[in-house]
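Every protein chain except one is present and positioned as in the full complex.
Going in written order, the chains are labelled A, B and C, and every chain counts its residues from 1.
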Amino acid sequence: MRELDASVHDSLREMHGYMRLAREWDLRFEKMFRTGALSKWYSSVGNEATTVAAACAIEAGDSLLTLHRDSGAILRHYLDIHEILPGLVPQTSSGRKSVGGDSRQRFLRLACQMLGRKHGFSAGHERSYHYNLIEEQHGLIHIGMISHLGSMIPVAAGTAFAFQQQGNHQVALNFIGEGATSTGDFHEALNIASVWKLPFILVIENNRWAFSTPTSQQYACQQLADRGQGYGIPGVQVDGNDPEAVFTVMSSAVDRARSGEGPTLIEAMLGRHRGHSEADDSLDLVPADEQDGYSSQDPLDLVEKKLVDRSTLSVSDLAEIRNRCASLVMVLVDEAMSMPQPDPDLPRRIHAD
Amino acid sequence: MRELDASVHDSLREMHGYMRLAREWDLRFEKMFRTGALSKWYSSVGNEATTVAAACAIEAGDSLLTLHRDSGAILRHYLDIHEILPGLVPQTSSGRKSVGGDSRQRFLRLACQMLGRKHGFSAGHERSYHYNLIEEQHGLIHIGMISHLGSMIPVAAGTAFAFQQQGNHQVALNFIGEGATSTGDFHEALNIASVWKLPFILVIENNRWAFSTPTSQQYACQQLADRGQGYGIPGVQVDGNDPEAVFTVMSSAVDRARSGEGPTLIEAMLGRHRGHSEADDSLDLVPADEQDGYSSQDPLDLVEKKLVDRSTLSVSDLAEIRNRCASLVMVLVDEAMSMPQPDPDLPRRIHAD
Amino acid sequence: MPTESSTDQSEILYIDAISDALRDEMRADPSVVLMGQDIADHGGAFKITRGFLDEFGDQRIRNTPIAESGTIGIATGAAMLGTKPVIEMQFADFISCGFNQLVNVAAKMFWRTEHPVPMVIRLPGGGGMGAGAFHSQNIEAWFLHTPGLKVVTPSFSGDAYRLLRAAIRDPNPVLYFEHKFLYRRERSAIDKNTTPDRIEAESNVLRSGTDITVISWGWMTHRTLEAASTLAEEGIEIEVIDLPVLCPLDITTILESVERTSRVAIIHEATSTGGFGAEIAAQICQDAIWTLDAPVLRITYPDSPPPYHKDLEATRIPSAERICSELRQLKQQ
Partner (left out) sequence: MPTESSTDQSEILYIDAISDALRDEMRADPSVVLMGQDIADHGGAFKITRGFLDEFGDQRIRNTPIAESGTIGIATGAAMLGTKPVIEMQFADFISCGFNQLVNVAAKMFWRTEHPVPMVIRLPGGGGMGAGAFHSQNIEAWFLHTPGLKVVTPSFSGDAYRLLRAAIRDPNPVLYFEHKFLYRRERSAIDKNTTPDRIEAESNVLRSGTDITVISWGWMTHRTLEAASTLAEEGIEIEVIDLPVLCPLDITTILESVERTSRVAIIHEATSTGGFGAEIAAQICQDAIWTLDAPVLRITYPDSPPPYHKDLEATRIPSAERICSELRQLKQQ
C-alpha cells in the first residue's frame, strides 16, 4: 500500500487547495442558479474530500469517469494548481504529477461547458458534466456521464479493459451515487470486472439520499461495501469526509488494480448538504437534525480545522486561499459568460467519418 | 423452522417418487430427441433432488416460476402422485397437500406442450417450458420462462409483491441457473425484494456450467450464496443432490417469507449430467473426472441408496417404482403424440379484450 | 397541489388531469398500486402524486430503488395476479433500462400464454425545455414496432384524464406518453363522467379543413393548431387530426380525411427515420394513394439526439413557422 506522501502536511494542503477550488466553483454556480443565470445545478458541495482525494490517487494516463457531483475530481484531474494559482500550495506537496497542457484554458472551457457556450467541450450540445475531455498527448482521459444512472459503470470498466488489453498499467476510476447501486449495470459491470480482473475502482459517494429516496428505501444490506464479497473483490467503507482516509483506501485499490489483481469497491460515506438539484425541494425531506449532523461534518471545515490544528496553515492563510480560489472562479466564469453562444446552424454529425 | 415430516421415511419416499417420475420423463424425451422425434431438449437430469424438494416446501396458492431444468418442480406442483400412480408412495407421507384438479389431464397436456401439440398449454405457440398454467380454483400458479435469462426473477418477485399487496401469506418460488446470476435482473429483483421484504425465494441451480462456460468465467466470488449479504438477506448454500437438505433449507426460507421477513437466496450445488441441450457438444468441455464426480453423485442414485440403507424400500421396490413411472410417462407421451397438431389458421390475439 | 375538487367539465391543467385520473382510479379500484422513483413523500419529480402517500399509504404508493428493469418485471408479475400497477418513469428516456422486460416479458405475455398483463407505464417525455439528450426523447416508435403493447399520447387535459383511467382498466400493458411541455401550458375541459374501460383506436378531428390533412400527437398537435389558424388567415384550410392513441391506430378517420383533402402531412417530434410518421405514410400510400394530389409530407425532428442548448433545440423541434411554411409548399404542389 502506498503511504501518504512523506510530507503529509503538504499533501493535505494540496488536497485542501483543490477542495477549496471545487467548493468555490460550486458556490459560484449555485449563486448563478439562484439569480436565474442558470436553469439547473447539481451541487458537489460536501463531496470534495472524496472526489479530490480519489483523483489524487490516480495518475496521468488513467481514466476518470464522473457523475454530477464530482467537480473535485475533475478539477484535480484537469488542472495544475501551481500553474493557475501559483504559490497557493507548496510545490513539493504532490504525490501525483499534474497532466500537461494549458490548465487555465481547460478551466475556462469547463466554465463554458457548464454555461452551454460554444467553447464548452460539447459546444452547447450537452449539458454540464455530460461531455468527454480526452487529450491523449497529456494522458488526460475523462469521460463524462449520461443521465441514465449506472450506465457509465460498464463503460468505465471498459476503459480498464482497454488498458488491460494494451498491457499498460493504467487504471479506471469511476464515481457513482449510492442510488445507482440498485441498477443492473452496477452488478453486471462489477461481476465482469472481477472475473476479468480489470484494473477498475468504483467509488460510491453514499450521501444517504437519492433525490428524495433514503437509503432505507434503496437497499437493505448493512453497508454497500458488503457487496464486494458477492463479487470476490474488496469492499471497503471509508469516511468520505476525510481526504486522508479516502486517499489511503484509494491508493491500495490503485495498487491492487495496477498489479493485476482486479477491481475494488469503495463506499465513501458522505453528508447530504444540498437538495438533489438546486431546483427542487428534496432537501426538505432530510430531517433537521440529520442535516445538522452533515453540516457539522462538512469536509472543508474538517480539513481546514485539521490544517489549523496541525499548525500547517493559519486562519488567515485559509481566508487568503479561499479568496484566491473564489476570485479565479469568478474571473473565469465571467469570462465564460461573455463567450459566444453556440451557433444553431452549425451542423453536427451523427456518424464519425 | 419446520421439521421434516414426522414420518421422515415416508417423506423421502414421496420425494423419491416425484424424482423418479421426473427422471423417467426426461429420459423419455431424451430418447425422442435422439430418434429425431423432437428437435431440441434441455434435460433436467440431475436437478431432481433440488427441484422436487423445493416444490415440496411450498403449498397450493404459492407461485412457482421455472426455467428449463425444472420438470421435477413442475411435476410435484401439478400432480397428485396418489391419483396418477395409486399406491406408489404411502398416503401418509406428504408434508404438502397436492393441488386439486385432474392430474392426469394436466400431465397429458404437459406432454402435448412439450411436443407442440394443439392441446399443449400454449397450443403450439410456445416451446417446451415457455408457458403458464394458472388454475385459480386449484391454487395452481405456475409461470413458465421466457428465453432471456434472468428476466423471470423480477416477475417472480412481482408475484410475491401481489401476495404481499393482497395481504395473504403466499410465497413465490423461482429457479435459475448459476449463469443467470450475472444478469442485471438478478440484482435489481433481489435488491427490491429485500427492501420491500417480499415473500420470495430464489433457488440457484448451480450445475457449475452455463452452456460451455464454467463458473470460473461466470463469477469470482467464493460462493454465490455470498451475494445474500449484499442484499441483507440470508444466502445459503446447500447440497442440491440431497432432497432432505434442500427441503430443510427451503422450509426455513418459506417460513421466513410467510412471516413477512423477506426473501432468501439459496444456492443448490448440482452436477452437470448432460450437455447444455441435447443438441450440442458442450458436455465435451467438462473434464472426464469432473463428469465422473457428478455421475457418482447422481441424486436419484443417492436417494435410492439412502432408501435401501434405511430399509425403507428394497431394490425390487425401486425397480417397480421405476417401471411404473416409466410406463405412465410412455403411455402419456404416446397419447400426446397421437394428438392433433395446432391449426395454423386459428387466429391468436395479440391484445387481451 | 392538484385541484382536489375539480368538478366535471371544469378546465384544468394537463398535469392536474393526470394527477386526478390517478387519484380517482385509485379511489375507485383498490387493486391499483403506484410504483416509481420518488413518488411517495416527494410526490414525484413533477409532483403528480403529491399527497398520494397520505391518502393511499405506503403499500399502494411505492418508492422504488433506481431499477427500471426490476420495477417493470415486478409490475408484470404483480399484474398477472390481480394487482394493477401503474409505474411512473421519472423520465420517458429511462425506460430503455427496462426495455427487455417490457418488450419480451410484458408485451408478449398475452400472446404467448393468453394471460393478461394489466399494467400502465407513465412516460413523461418530449422536449422544449432545454433538458438535453436524456430527458427529452420521443421514443414511441420503438414500442409501436413491438406487438402486444398499447400506446397513448394525449395532447389535451380531457384525453389525458380519460385515457389514463382507461389505460389502467385496460387488460394490456399500456404506455402512456405524457408530454412535459404541456404539463403547465395546456389547460382545458375534462369530463370525469366518461371513463371507458379500454384503450381503443381513436382520433380527434380538431378542425375541419379542405386543403390539407395534418396528423399529429402530443405537443405537436398544439403547434399544428397554431399553424392551422395562421394558415386559415391566408385561406389555407387545414384539417387537423390529433391521435391520442397510436396503438391501436384509427386509420379509418385518417383515410377518410385524406380522401377529402388529397393532401397530407404528418408531424411528430420524434426523429424522422423509422418514426411512426413513416408507418402512417405507408398506410396512406397503400390504401389511399389515388386520392393524393401531392406527396406525403413528414415534418419531424432531424435524425439526432436532442441538443441541450435551447437555441439548438429550438431549431430541431418543428415550429409553427416551419409547419406553416412546409404546408404552404405542400398546398402548392
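Note that in this section a residue touches a chain if its C-beta (ideal position, glycine included) is under 8 Å from a C-beta of that chain, and two chains touch if they have at least 3 such contacts.
Please read these numbers as outputs of a predicted model, since none were measured by experiment.
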Task: Which of C:S19, C:N100, C:S157 or C:S257 contacts the chain that the document leaves out - done: C:N100
- [ ] Would you mind spotting which of C:P173, C:G277 or C:P318 touches the chain that isn't drawn?
- [x] C:G277
Task: Interface with the unshown chain - residue positions in subunit A - done: 63, 121-122, 125-126, 130-132, 134, 141, 143-144, 146, 148, 151-166, 172, 184-185, 187-189, 191-192, 195-196, 348-353
Open item on the list: Under the stated touch rule, tell me which residues of subunit C contact the chain that is not displayed.
Closed with: 93, 96-97, 99-100, 103-104, 108, 111-112, 133-134, 141-142, 144-145, 147-148, 247, 249, 270-271, 273-279, 281-282, 284-287, 289-290, 292, 294-298, 303-305
Open item on the list: List every residue of subunit B that touches the chain not included in the displayed model.
Closed with: 39, 116, 122, 124-127, 130, 146-151, 179-180, 182-184, 210-213, 217-219, 280, 282, 285, 341-342, 344-345, 348, 350
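By definition in this document, only the chains that are shown with their structure count from here on.
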Task: Farthest chain (mean CA position) relative to subunit C - done: B
- [ ] Can you figure out the chain closest to the middle, judged by Cα centres?
- [x] C
TODO: Select, from B-C and A-C, the pair of chains that is joined by more C-beta pairs in contact.
DONE: B-C
- [ ] Find the geometric centre of each of subunit A and subunit B from their Cα atoms only, then give the gap between the two centres in Å, rounded to an integer.
- [x] 48
- [ ] With chain centres taken as the means of their Cα atoms, state the distance from subunit A to subunit C in Å.
- [x] 38
- [ ] Mark out which residues of subunit C touch at least two other chains, giving numbers and ranges.
- [x] 65, 67, 69-70
Task: Per-residue overlap in subunit A, given as positions that touch at least 2 other chains - done: 182-184, 217-219
